[in-house]
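Just one protein chain is left out here, and the rest sit where they should.
The block that comes next holds chain A.
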Amino acid sequence: MTRYLSPTDAERPRVRPDSEVDLSVFDGQRERAGAIVARYPEPRSALLPLLHLVQYVEGHVSRAGVAFCADVLDITPAEVSAVATFYTMYKREPVGEHLVSVCTNTLCAALGGDDIYAAVRERLGGIGHEQTAGEPGTPGSLTIEHAECLAACDLAPVLTVNYEFFDRQTVDSALEIIGKLQAGEKPHPTRGAPLTDFRRIELLLAGFFDDPEVGGAAANAGPSADEATLAGARLAEERGWTAPPMPDGGPDRPTEAPDLPGGAS
């Protein structure tokens, strides 16, 4: 673990090959960037949320976005690029107004996910993974991708738009969603908040969950869970099944309550 805060790290000369990159597009984000860094015991932990912030501004991670993160964290652009290119959610090409992700992992695929993805591709002129129909940034432009398991297998097959769930899809229902998105409409996700767009969701992912841009407090509404997810809880209620009652004595702890310790450390 010498790697962390090692002398070589601290003493390495800071090369800035990207000093000529224009960072002015991020001028309005310095305060947010500072707030992200302040959340963590060590500044570098801010890198993933900072890259989400970059995508909020630009709709992808550009060379300027890389340089901005490097500047905020005082690390090299190469170190930022190494991270940005590792993770699927950081896009190297501009994303459309919406990002449509269709789960094609085994379970969703067996229930129709592969057919849905094929139909969506065909409807959008045969584009493929991480390609965009329409001009990125313009209304109705859509980037599509086939996604790995989206952790909603009891609601399969699923797709997400800007990572909001649309559960139990069919080819027809998916194409209806695509049609509405292209027409500038915002169909309501099955469980999530009212649909916004890809860039604003990136602001949420950067940690600014209650910003008016991402819907404010109202965005937290919606059902507690999908009906299908509740199948077990519902059955238990119908049949009167419960966990064993907790003993009246409460928690199992020493009979003599110890003095309150003064602190955690």
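Rule of thumb we're sticking to: a contact is a pair of C-beta atoms (placed from the backbone, for glycine too) under 8 Å apart; a residue touches a chain by one contact, two chains touch by 3 or more; residues count from 1.
Criterion: contacts and distances are computed from a predicted model.
Enquirer: Quick one: find the hidden chain's UniProt protein name among "ABC transporter permease", "Xanthine dehydrogenase small subunit", "Acetolactate synthase" or "NADH-quinone oxidoreductase subunit F".
Expert: Choosing among "ABC transporter permease", "Xanthine dehydrogenase small subunit", "Acetolactate synthase" or "NADH-quinone oxidoreductase subunit F", the correct UniProt name is "NADH-quinone oxidoreductase subunit F".
Enquirer: Looking at the full complex, which residue from A:Ala67, A:Ala133, A:Ala156 or A:Ala174 touches the chain that isn't shown here?
Expert: That would be A:Ala156, which touches the missing chain.
Enquirer: Please give every residue of chain A in contact with the chain that is not shown.
Expert: 1, 4, 39-42, 44-49, 51-52, 73, 82-83, 86-90, 101, 104-107, 109-111, 147-156, 160, 162-165, 189, 191-193, 201, 204-207, 209-210, 217, 219-220, 222-226, 228-237, 239, 241-244, 246-247, 249-254, 257-258, 260-265
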